[in-house]
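Below is one structure, written out as structure tokens, with a few remarks after it.
What follows is part of the complex, with its chains left where they were.
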Amino acid sequence: MKNKKQERRFIWLCLAPAIILFTVFMVFPTLNVFRMSLLKWGGLSANQEFVGLNNFFILFKDMNFIRSCQNTILIIVLVAIVTLIFAVVFAAILTREKVKGENFFRVIFYIPNVLSVVVISSIFSAIYDPSNGLLNSIIGLFKPENWEGIKFLGDQSIVIYAVIGTMIWQAIGYYMVMYMASMSSIPEHLYESASLDGANKVQQFFKITLPLIWGNIRTTLTFYIISSINLSFLFVKVMTGGGPNGASEVFLSYLYRQAYDNATYGYGMAIGAIVFIFSFVLSAVVNKITLRDDMEF
Amino acid sequence: MDKKTNRLYRIFIYVALFTLAISIIVPVAWVFLASVKQNSEFYGSPWTMPIGLHFQNFIDAIDKANMGEYFINSIVATGLGLLILLVVALPASYALARFRFKGKKIVNLGFMSGLFINVNYIVVPIFLMLLSWDKGISQIIGQRIFLNNIVVLAIIYAATALPFTIYLLTSYFRTLPKAYEEAAYMDGSGYFRTMVKIMIPMAKPSIITVILFNFLSFWNEYIIALTLMPGASKTLPVGLINLMQSQKAAANYGPMYAGLVIVMLPTLILYIMVQKKLTQGMTLGGLKD
Amino acid sequence: MATLQLKNINKIYDNNVQAVFDFNLEIKDKEFIVFVGPSGCGKSTTLRMIAGLEDITSGELFINEAKMNDVLPKDRDIAMVFQSYALYPHLSVYDNMAFGLQIRKVPKAEIDARVRDAAKILEITDYLDRKPKALSGGQRQRVALGRAIVRNAEVFLMDEPLSNLDAKLRVAMRSEIIKLHERVGATTIYVTHDQTEAMTMATRIVVMKDGYIQQIGTPKEIYNNPANMFVAGFVGSPATNFLHGRIENNSFVIGDLHMELPEKFDSDIKDYEGKEVVMGIRPEDIYSEGIVEGTYPSASFTFQVDISELLGHESILHGTFYDQPLIAKVSTRLGIESHSQTKLTFDLGKVHFFDVDTTLRIDK
Amino acid sequence: GGSGKEADTDEKVLKIAGLDGGFGTGGWEAVAKEFEKIEGVKVELEFEKNISDVLRPRIQAGEDIPDIIYLSIGAQGGLTDTMVKEKQIQPIDDLLDMKIPGSDVTVKENIIPGFTDALNLRPYDDGKLYLAPLNYSPCGLFYNAGLFAEKGWEVPTTWDEMFALGDKAKAEGIALFTYPTTGYFDAFFSALLNETAGPDAYDKMMHYDEKTWESEDAKKAFEIVGKLAEYIEPNTVAQANGTDFTKNQQAILDNKALFIPNGTWLPGEMEDAPRAEGFEWGMMALPKVTADGDAYSTTFTEQMYIPEGAENVDLAKKFMAYCYSDEAATLFYTKGKSAVMPTVNASDNIKDDDINKIFYSIYDNGAKANAVGFAALENQVEGVDLTGAEGILYGTVNSVMTKDKTVDQWYDEFLTGLKKVVEANK
């Protein structure tokens, strides 16, 4: 049995720097945010009025917030599902298959991830362009003469999907890298064994790869939630400004709009608090749902 | 017959790979081309080829964004941030992943909740905190040391990246077989050495992932650097703002794209250098089970 | 250099499987203890508790009189060969072996000497630079062994360290381990399924079953005086034959064969007069040649051989004896074929009797 | 308020922070240098494209606050708007009576009359001036004068003519109207309200007077915008965002649309853009509602102000005063990118061959000027952005143009929002 005291000392020594840094630079500031969410405050003056949970009550009746909520959830769900599928499949191909030019593909797929949001937005502005955009040109090939381009960023029912498409394009490489790292630690002999058991590549993928990187996938599900919330803001800010007429508004863009444009800083912070709680609860739920036995090889 | 399905399978794979690759190459090539276009070429159809190679864009970009000095700053902030991050996060993740102890749930929950904190809205409180420290310290030593300090910036980068990093590393450390630790203990290795010499090397793929992703986020970080380094000394992304379009003014597209290309290169180069290590399995062949 | 005491040790795993029950054992300095027992009986578990890798659910462990339950593995000065090798996959063979010495700050030159020495003994000198991945099964096992023997630990724990080696190498390794033990004198606990190893290496053997100790004794004791039917049946190959019969007038009766027992049994079987008992006899104590026929004429019988299995120099005869299966081991020279008949005699001087219910040995 | 740090330096330092925007920073640098010479002080300039982001935390902390901030209401980041709403701006009434450094004239005398009366400069109904106007530019509808000449079209003077022209153009495959983003409707719509309801009603409306907003005249403005939806360049909404708005502006250069609401900076902004043959910039005020009505053109001004916590208030005012000198006006125009100060002689800087000449003479051609801006509110209403660029009043235009919302819905939404705002500020 282990010497508990020595073990405890080691554990806390390991944890202490992290806990200190984390507490000082993240926990305290966050508590501050929570505190501000209870204020009616424009953000700059000393004129702060404590209003309790009032900001939150307003929030639940604020249709614009609810719309940004719906948009965000849609983004999270779609981006997570589609990216997950693509990233896992491509990671599997690039780690498990002997493909020619493997390194080439690995590098290419990662590139969108290193591009800045501004660049990506201009790329997609060129792709989504209603008259000479890439997508419309391609669709135009199959459509009759007087085909009018789809207004990806102008149509309120499409714009959010346009944002989602951009986000997926950007995210695949990121998650692919993550999955490649965890796939590479699956012992080769399991695949050997499975192939002798008659499993083809697809079956191997579902029966070996997927279960064995399940822990990693669960981890990334949380990342999808967080990064969808964060990135959707950046993309929306640059690509659509939340428009047309708020149709692509998401959590954080709405937060900014309220905290800064509308000078209701306390209210904005209340949105921040809700976003925090929402994402926390959501990923706790997702975590719970996806729980399988923890796995070591 | 089976050769045929196998063939189909491989064709499918290549089609998939090439489709995605093209969907990336085309737009990215577009960016590279854009970076050598002249300004007038940016109006009208975005899909025209550049008339000539306008490399002046790059010179303008380096000039206007003050890239020389800012580059160094970014390198320092990113490198130091990564170093601090790894030194702090690796032991913490290891301890969280491989030991049972009282309070683990709470610590885990704490770090986990940290994932959901968005730096965008805590950066101002951080700024206020540093400012008050500065006020305090300047009364003692007559100097302000927390704001406009690249080291502090690096520390804060590390701190804000902790939840993500710990979460990722913890989930990886959990998958490593216990047997290796046990072997090390039997060899007389203490907790610390076991962690450093045996377990951390085996976590290499995920450490590389962590380095890669945090490099990216530190390198491109804007809001913290902007807020905590309000002085003249800036990081690259903040400096890059100078290349962006400003309201009601003619845009300088060429230099902007050139600048963005320059900034993205280090990350890409880093990735190209480490991507092979990413998939080097570190745990094979040691166990019989 | 070390004594060990295990007192009332129990081990219950997290999933509520109890793997070891009330384990008691005193090990003297420089002893070479061998654990044997069926697969899953708790040998590795016990070793791992001694090493400090598993919590001791209850009971106490002492090394050199000091209680060890709560001492860290690294502070117990134990070297161990893992059943599953547990080689460091990212280190070369050399570094795998050197690791424990580097930790102890042994001078570089000495590390080198010791590692190369061990590698030579283990015949893995050529592979010192390879990673474990590029080794054959037996080579990996030898590295695992090497990692332990380069250490001059107080206690050596070896969990089936030779199971993946060929017979010749195994013999060589066996004698190297014996030599090492003689030289270093470290207290050693050794798990094996190889009876020859157990018999030739052990100062004492511990026979386990289902987490319980069945018998502790020298190889001779275990072989000649098994405590119960399990030990009798487990040690020796092919296994001891167990024949059910009755005690009648100092004779053991099966069917119409009345075997007159030697005097030494008299006092012990008194209580069983007229009762059913089990006679245990090893296949090698059944003779087809005339050797014991004169001594125990009442124990001769004609045996219907169903299968005669050639085993090089010896043959194993399978058949039934009054409806009970019986196996005899005889010299191949006699050329007994399958489906033939032959005359056999039990060496009644070597038999044991067991209680039907408790399975304990009756004769002292 | 700021604590007295750097108190030990003898030399006075005036800190000016501002937006590195469409007019560039050259004018400021030149003016600052002059001022340094005159006053013997040091002027520190901090001009950034993201100045709101830079300043906000400092202002929140009350630390290191500049003496003068040059950042307009409605600029990205909403800092100045918030400063106004949060009452973080110092009154500068006395500025008007100050002598301009290096001359005998007072500021008031040198500013074009009316410019300092704008509601957004005096947001609190306390009669005091808080923000100082600078860089004025007329806003109106820009078009390709060359195209009109080529087609032989008359520039419409009333909305009826406008729509008639729209039909004519449609036949040629040209849309009547486009706009860069909805943000540009503040100038457009306020001019329109002036036309439909008249200046008094307009003033009331800018003070959130519900009754006036509910009037037919007010609604008329909404309806005119609604009617424009029939003539809108089809890609407008899709491109009405931060990345693509130049494509909408390009539509004018490419003869895809006839009119775009904008300000005088537009030609400069599109300087490098390719254009249709014979292209020539033209600008007009909004068409009149009726033939005998008034045509309005919004005068857009930028603002500078002294924030609470500024240390050198007096010096700051001195500098502001200097900005209204003729020298400064010249420097702003020549060293900056054609920034025109609202001083009486500033337009003299515009040479005859300067394209701006046409634009700045718009009022000489009969158009009336109006200023944008609502009165500041005591209480902001959480979740109700009534007048922001993407708020209910202007942001909804996108929906109206795509017919996702009818004019009535838009109007009702606005009135509902207005009610909430009024409620909160009773």
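In order of appearance the chains are A, B, C and D, and numbering begins at 1 in each one.
Everything below uses one rule, namely that contacts are C-beta pairs under 8 Å (C-beta built on N, C-alpha and C of every residue); 3 or more make two chains touch, one makes a residue touch a chain.
Quick caveat: nothing in here was measured; it's all calculated off a predicted structure.
Participant: Taking the file as a whole, write the stoichiometry using the chain labels present.
Facilitator: Overall, the assembly in this file has the formula A x1, B x1, C x2, D x1.
Following the convention adopted for this analysis, only the chains that are shown with their structure count from here on.
Participant: Count the C-beta pairs in contact for A-D and for B-C, then report the pair with the higher count.
Facilitator: A-D
Participant: Taking each chain's centre as the mean position of its Cα atoms, how many Å separate chain B from chain C?
Facilitator: Comparing mean C-alpha positions, chain C is 57 Å from chain B.
Participant: When the centre of a chain is set as the mean of its C-alpha atoms, what distance in Å lies between chain A and chain B?
Facilitator: Going by mean C-alpha positions, chain A sits 15 Å from chain B.
Participant: With chain centres defined as C-alpha means, what is the inter-centre distance between chain A and chain C in Å?
Facilitator: Computed from C-alpha means, the inter-chain centre distance equals 59 Å.
Participant: Would you mind listing the residues of chain A that make contact with two or more other chains?
Facilitator: In chain A, the residues touching two or more other chains are 6-7, 122, 125, 129.
Participant: Could you tell me which residues belong to chain C and also touch two or more other chains?
Facilitator: In chain C, 52, 72-73 touch at least two other chains.
Participant: So in the complex, the part of chain D that touches chain A is made up of which residues?
Facilitator: Touching chain A from chain D are residues 52, 56, 59-60, 77-79, 81-83, 85-88, 181-182, 234-244, 247, 308, 380-385, 388-391, 395-399, 402, 404-405.
Participant: Would you tell me which residues of chain A are touching chain B in their complex?
Facilitator: 6-8, 10-11, 13-15, 17-19, 21-22, 24-30, 32-33, 86, 89-90, 93-95, 97, 99, 103-116, 118-119, 122-127, 129, 132-134, 137, 169, 172, 174, 177-178, 180-188, 201, 215-216, 218-219, 222-223, 226, 229-230, 233, 252, 255, 259, 268-269, 272, 275-276, 279-280, 283, 294-297
Participant: Under the stated contact criterion, what part of chain B meets chain D in this complex?
Facilitator: 39-40, 42-44, 123-124, 127-128, 131, 223, 226-227, 230, 241-242, 244, 246-251
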